[in-house]
Each structure stands twice: as C-alpha cells, then as structure tokens.
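Every protein chain except one is present and positioned as in the full complex.
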Amino acid sequence: MIVVMQEGCTKQQVSHVVKLVREMKLKDHVIVGTERTVVAVIGDDRFKDRSVLESCPGVDRVVPILAPYKIASRQTHPEPSVIPLGGSMGATCGGKRLCVMAGPCSVEDRSQVLELAHAIKEHGGTVLRGGAFKPRTNPYEFQGLGEKGLEILAEAREQTGLAIVTEVMSVDQVLLVARYADVLQIGTRNMHNFNLLVAVGRTNKPVLLKRGWSSTFNEFMLAAEYIIQAGNPNVILCERGIRTHEEYVRNTLALAIVPAVKRESHLPIIVDPAHGTGRAYMVPSMCRAAVAAGADGLMIEVHQDPEHALTDGAQSLSPDAFAQTMKETRAVAEAVGREL
Amino acid sequence: MIVVMQEGCTKQQVSHVVKLVREMKLKDHVIVGTERTVVAVIGDDRFKDRSVLESCPGVDRVVPILAPYKIASRQTHPEPSVIPLGGSMGATCGGKRLCVMAGPCSVEDRSQVLELAHAIKEHGGTVLRGGAFKPRTNPYEFQGLGEKGLEILAEAREQTGLAIVTEVMSVDQVLLVARYADVLQIGTRNMHNFNLLVAVGRTNKPVLLKRGWSSTFNEFMLAAEYIIQAGNPNVILCERGIRTHEEYVRNTLALAIVPAVKRESHLPIIVDPAHGTGRAYMVPSMCRAAVAAGADGLMIEVHQDPEHALTDGAQSLSPDAFAQTMKETRAVAEAVGREL
Amino acid sequence: MIVVMQEGCTKQQVSHVVKLVREMKLKDHVIVGTERTVVAVIGDDRFKDRSVLESCPGVDRVVPILAPYKIASRQTHPEPSVIPLGGSMGATCGGKRLCVMAGPCSVEDRSQVLELAHAIKEHGGTVLRGGAFKPRTNPYEFQGLGEKGLEILAEAREQTGLAIVTEVMSVDQVLLVARYADVLQIGTRNMHNFNLLVAVGRTNKPVLLKRGWSSTFNEFMLAAEYIIQAGNPNVILCERGIRTHEEYVRNTLALAIVPAVKRESHLPIIVDPAHGTGRAYMVPSMCRAAVAAGADGLMIEVHQDPEHALTDGAQSLSPDAFAQTMKETRAVAEAVGREL
Partner (left out) sequence: MIVVMQEGCTKQQVSHVVKLVREMKLKDHVIVGTERTVVAVIGDDRFKDRSVLESCPGVDRVVPILAPYKIASRQTHPEPSVIPLGGSMGATCGGKRLCVMAGPCSVEDRSQVLELAHAIKEHGGTVLRGGAFKPRTNPYEFQGLGEKGLEILAEAREQTGLAIVTEVMSVDQVLLVARYADVLQIGTRNMHNFNLLVAVGRTNKPVLLKRGWSSTFNEFMLAAEYIIQAGNPNVILCERGIRTHEEYVRNTLALAIVPAVKRESHLPIIVDPAHGTGRAYMVPSMCRAAVAAGADGLMIEVHQDPEHALTDGAQSLSPDAFAQTMKETRAVAEAVGREL
C-alpha cells in the first residue's frame, strides 16, 4: 500500500507512520515529492488493517496496491479452471462448451419440473435450475416448497441426466441441500453472508456464486476467496445485474465484468440475463451479448406458463422462446469459437 | 395496482388481463384513455405477484399503488413507537430523549471496553455498542472475539447500567447473542437475510436494523415488516449510508430518509455517521446534521486508540473527540426540541 | 397520469385534485379502492406539469402513464429509421449493414489522421471520428486543434470517402462544425444542454447523440425529441456507459439499452465501448457483445501510438488491434444476420 501524507505534514507525522508500518512487520520507503510525501509500504499487507494508517494525523489517504484476494487470482492459478458439475451428462463450466443452467424460478410441482427438464435438455441445456427455498423481499410472497422441491429436482436429474443447481439460503440448510443438489447456489443477497460462504466452502459440491447487486469487483472475488479458503476450489461466478439509477430495467447487466474476470481470475463466469434485466423481452438479446463477451455460460429462467408462475413470471421464457434463444445464441457461440 | 397496456393493444389482451385479475380474487376497472388503456386493480394485492401481469401480451408495465409493507406503516400505527432498550438507565429510542449508541467497532479486550463504557456514559451515551462477531469482507481480517466478547459487554453493562447492542450474523448465533445483549443488531449485509430476520423476530429483544447499503425504502420497510410479523414489534431503523458513485466517502449518508421514515412509519430511526461516511473527520458534522434532521439517535464508534483499533480505526472517534461531538450535538438537539 | 391519494385523504382533497385536473383541460376518473383512492387522468398530459398535483394536500404521488416523448417513439414511426451519413461510400446507420465510426480521440496532426483514415477504411470502418474541440474535465489538459482539426478531417474524407463525425460543444460552434462535418456529435456532458440540442436540430446534418452518463431512458429519448422537434429527424443514439458504484471500469456499459431502444423507438443506436469501459483490453469483448445485442454500429477509438496519444490513450486500440477486433466482430455480426 501507499500512504499519501497531507500537504504540509510534519516530519514527526511521517516518522509516526513509519513506526506503525514497522509495527506491522512491513518495510517502509519514504518518497518526498514536490508537493506531497508518500510512504510506500513493502510486503504482503493483505492481512493488515489499512484504516489504522488512515486515522494517523497528517495522513490524507491510503492506496492499496495488492489485490485483496489471492487464491482466486490468475497469478496464483494461471490456467482457467474447468469445473465438473455432476449429473450424468458430464457437464462442466469453464471449458470450450458453454454451460446452460435453465429452469423455473421456483419449483412449483413435479410434473412442471419434469416436463421442463426434458425440454431444457432437448434444446441444449446442461443444468436444471429451480428454487426450493426462495429469498423473498416481501414476507407475504411464496417462499418455496423446501425439501419436497429438492426431491422433485433429484427425480428430474435421474430422468434426464441434467445436473441440478438450487439456492441455499442459510447455514442450517447447507447439508440438506447438498444431499440433493449437484451445485449449490449462493444468491445475490447472500454474497456478503460470510458464515454461509464458509459453510458451502466446507462441502464438496461446486458453488454458483451470484454477485451482490451492489458489490465491487474486489468484494466479489473476496467472496469467492472465502469459499475456496474453506476448502472448496470449485466456484463459478455469476453476473446478475447491479443496482443503478436506471429505471427501465430492474437491474443493469454489467457485461464488462466478463473480460475483467477473465483477466484477473481463473474462475469461470456465467451470466443471468433474466435477473440482470428483469424483463423477459431483453433476455434473448442479452444471452447473445453475454456469450459474445466471452461468458462461460448462461442461467435462464424457463416456465411453461409464465403468466401463472408463482415467482418471476415477468422474466421467464416459455419453452419455445427458450428453444429459439438457444438457437440464436448457438450461432453467436460458434462465431466466438465456443460450443453450445 | 395499475396495469398499463401497450399502445395498440387488442381487446383480447385487455380481456385476458381482466381474467387474470379476477383469478387473483381482485376487482378490475378498465379505463380507456386517449392513447393508452389501463386496468385499475382494486383490493389488497400485497399478496399477489404482479410479475404475472407484467408478462402478459399487450402489457407495458404494472404500477403498484399500495406500499408493500403494512404493519410497519404509520397508517396501521399512527403514534410513533418508543422502544425500551434495557440496561438499568431506562434507555429508550423514539422519545424526546435521543438514544446514543457508542463504543468500539469490535470488542478487543476487557479493560478497553470497561474504560470506554464509563467514558461513554459520562458524556451522555445510553447504549454501549461493540462487535463480538464481525462480518468481514476479507477472510484474512479479524473476525471478532465471539462469546468472550459478549461476556465483556455484559460486564460493562453491570458496571455502568448502559444497555448493550451487538451484531448477530446468523441464525445459529441468535440464542447465544440474545442471552447477553439487550438489543440485537442486524448489519447492513444481512438486511436481506430473511431467515435471520425471522429468527430475531422470534426473540423478545429489540432489534436494531441497519439499512442495506443499496436497499430501497420499501425493501428497508419490508425487512422491518419481516421482524414485526414474526412477533417482535420493537424494531429500530438505522441509516448507515448507501453505495453511490461518490468516491471521497466510503458511503453516501442519505439523511433525507429520516423525514421519509417519520412520514411513512411509526418506527424510530437513528443514524450511523461513521459507517455512513467512512471518515472520522466527518462524524461530528454528520452527527449534528442527523439530529437536526430529526433522527431519534446516533450510533458512534469510539476507541481509545483509533490507530491500534483492530477494525474501522479510520472512522472511530477518540473519547475526547466523542465528548466534544456530544457537546456540539447537544446544542443542536436542544435547538430542535430534543434532549441528549 | 394516475394521482394516488394518501390513505385517509378527505373527500375535499379528492375534489380539489379533480378541479385541478379539469383546469388542465383533462378528464378525471376517480376510483375508490379498498385502501387507496386514485384519480386516473385521461388525455394528453405530456404538456402538463404533474408537480402541480404532487403538491396538493392529500396526494401521495403522481404516476405518469404516457411516455414523455412522442416523435422519437416507435408508435409515431413504426419502421426503424435508416439514416444516411454522408461521405462518398453511401454509409448509413440503422440498416442491415453496421456502421463503424472509428478514429483518434483527438485530431492531433494531419499525417496521423490521414494514415488512420486509410487503415480504418481498409478494415471496414465507414465513418471517421476525431475530436477538434475537446471537452476536458481538467482545464490544464489539451483542448483540441479547433478549426485546423476540422480541415484535416475534411481532407481525410476527400482521400477516403469516409464520412466525418466530430463533436460540437457549444451553440456558437454549430455552424462552423456543420460546414466541415457530415455528422455532428453531441457529447455525454451536453446531452442536457438544451440550447445546443435545438441548435443542431436546426441544421441538416445527422446528429450522433451520446447518452448522458447518468441520464434515464426517458431523458435520453427527450434529448432526441428536442433535436427532432427543432426540425432534424436524423438522430443516432449512442450508449457510452453510465456512472455507477463499479470501480474497475471508468463507466458501466449498459447494453440492455439496445433492446429497450429497439422496442420503444425507431431511432438507430450504436455503442461506444471505449468510453463505456475506459479500458482498452475490454473493447474487443464489448464490441462483440454490442453487435450480438443488436446494436446498429460501434464507435471505436484507434490511435497509431496509444502511449503518445494526447487524450484517452488508455482506451484506444492500435490499428492492428482494430483490424483484429473488426474481424472478430464481423463473425458475430454474421451470426446475428448483420453485415460489417
């Protein structure tokens, strides 16, 4: 890190910063500029609290130099990770073949899910998604089928070979969900739920980590780092839109995070255009764009009857629209050297 | 809600919307305007999923009319709530007397906390804050003392009579923390952790609910509603800054939420200027502003030696600065007819 | 618009709203719901100030139903506009063939521009961009060559047949710039400069309108409406990134605006990934994504020697990188049925 002193700071103030740096077992290097003095701090300061230095008299601010995450970074692991997803089709995420996670927002009933699972497989999906436990902003809305929903998903896997991804919302659900699912999903509202990150990090199931809707890049990578550090290297990142001043979408899909992740990390990243916009009519266009940008896969909400979906109808595709979207996206995938 | 049809929609499309509205057991009222047709929906639609209607052909958008929360609203409970906080000083939040929650970001050791507790009481604080479990974005940073920290806080209460507020981070911590603390704090990262909201809602301890750093007003009120619905009416709201494009602060303190809460809800609201800006030098100014705006209290980080604080040193006040801030804020409190 | 009354409003308050609606020569329709009364206002209220109603006693809020723009909308003009751009190559924007505007951020010298113009043409560009007048946040930075720059651009057009686009920054520059340029660019900082919008609306040159970096969709369309209303129907929209909390990019490229514009308006929309991210390494990925999303063209900064560019070096491509980007983007364009 670099400690930038205020203009007109005293020598004593600089010495005090140097003393604190040495207390941290780091090395200091003072540079006197024409207007400002800075103290360059040398050594691995990831474990140090830079606010200590920020509060010293005479200090203007502290600029971190090292990325705060380490094992999620490309430097530590130069090759892109290819993550096996389970199911009997050999689905993976991160390789040449794109991973398509599709299915209803919520598991509503058995026949719905089984029918959708077959349609999804037929049109190129590799993973079946569906919520059994639903995080709802509104306590009066449908909260999911719970374990019954997990059983239905597992039956769909048996029939189709698709891997299963479903959300886990709290520490006490982890073991239960991991018994049924192939991939554990951490939702956007839980990206900063560190206890939950550690809990899924202690399972041997791959984790689909959705970006917090107002998280920074570093916070997203640190959430992945929490999981990996707890013992689970199989983390798939997922962009699902951020909250901005834009009002014609529910969220702003920030696709430039795809090249950023490719540059800074070895982890695969997929894109969820349904939550990322909140409008079904935008989903096909954003699926094509995500794949063109270099994403490793997609998450798509599909429902037989979006009008009667219990949750998120407005952003779900019908099976026909899904088939059409897959066709269009496949053409783009081929244009960028990927398979779908 | 109001269903706004697209220009040029067909009669069949309008009829279809009407049919779905009636399926929801709500009443419809079709209004044909000069350019647009709208379907006004009459009845309590809080429990209905409006995305069902958003996905119908011919529908442009759906505009909610009713606030999604109910029991947190001023209509349901016209008198402002005054919430008893515990401790032996009879501290409350929501009345004429302001509630000042102060203390270190983290509980670090016994003598630190006891010494601070006495200083806080002397200068007008009514509640002692201190983190025993710390949510850290970075897995490599200090995570708190756990139950040992709770014991120290309880001892400080016994010595001073101050009530104790501390954060609870997950469902499995709720019982433990409730055994020691007078007020359970839900942190900004957990405002959307619905399982946790329900769990604290089942205790009989008042809850300090921090606003999610990118939550909307309605989401904030719905989080309070989750807690109240689970059986616990004693919710104190806390503004702690939102994430914006501003770069000279860690968060943007959005003080206009104070008059908004006063108008829409009966719940008290306090302000946390330290997290709300991230810069210690702004804290005194923002404490005065919060009280002038009509807030019911403040949360202030105080540390004997901010430079050696294990967390959040940069935004902590020394005991002397705290004393000075209280003095200045007291003058403002009196100017607006409050006591401190 | 819909006037939503507060709960518990009086009959007199409703009558007063009705009276004001009628003063506006609009029709009213009062609907008494189970909890709220609303007054639906019928007629073209685009020309009315809804804040008049918002300030009435008993009114909670006013919800607009009609889009505030009209002649930029798809309803008024159902066919997509194809806009002729000038130059001798017959370049257009909005048709099957994508429009690629490329060139240096600033015009720096004659040989630079001529050399780049030939390279751009060779690799598929149709319009040469280059700034002669530069809006600089910092008064100490390079402000552009002025008219000399315009002459150089005109010479490049003569040599290559490329059309010329360049920014006009103030009303007094409009005539001068229109004498040389084929397309007048309104920069992001001037999207709300209404006098300037009217001034370019009175010329007969097509206008490239960049979205304000924090404008809403409606504001963007209204800025286009200003130009069209002044007499100039040839407006090309340009997404160039919005300001958000994201810190790893200079701006967040909001590609979902592409399907939104396609649905709501007849105007073409292009994308500027260089300003839209601020990082050169993201440009190729975002060019592919923009075209896959359905954009009608791209704006790309190209410079022979990005390191010695006087402005925006960090987001410029070298001619070789431009050639490679065009090749990759062409494959995506074909996959979505467009030409490049």
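Per-chain numbering from 1; labels A, B and C assigned in written order.
Following the convention adopted for this analysis, a residue touches a chain if its C-beta (ideal position, glycine included) is under 8 Å from a C-beta of that chain, and two chains touch if they have at least 3 such contacts.
Predicted model only: the values in this text are computed from it and were never measured.
Looking at C:Gln229, C:Gln304 or C:Gln324, the residue that reaches the missing chain in the full complex is C:Gln229. One of B:Ala224, B:Val291 or B:Met326 touches the chain omitted from the figure, and that residue is B:Val291.
Against the chain not displayed here, chain C makes contact via residues 20, 46-47, 49, 51-52, 54-56, 68, 135-142, 169-172, 189-190, 192-196, 213-214, 219, 222, 225-226, 229, 243, 280, 306-316. What chain B contributes to its contact with the hidden chain is residues 214, 216-217, 242, 244-249, 252-260, 263, 276-277, 279, 281-282, 285-286, 288-294, 328, 331-332, 334-336. Counting over the whole complex, chain A has residues 2, 4, 7-8, 29, 31, 33-36, 38, 40, 42-44, 63, 65-66, 75, 214, 243-245 touching the chain that is not drawn.
Everything that follows uses one rule, which is that only the chains that are shown with their structure count from here on.
The angle of the rotation superposing chain A on chain B, based on CA atoms and rounded to the nearest 5, is 180 degrees. Think of the whole protein's Cα atoms as having one middle point; the chain whose own Cα middle lies nearest to it is A.
Centre-to-centre, using mean CA coordinates, chain A is 31 Å away from chain C.
One finds 39 Å separating the Cα centroids of chain B and chain C. Touching two or more other chains at once are residues 214, 244-245 of chain C.
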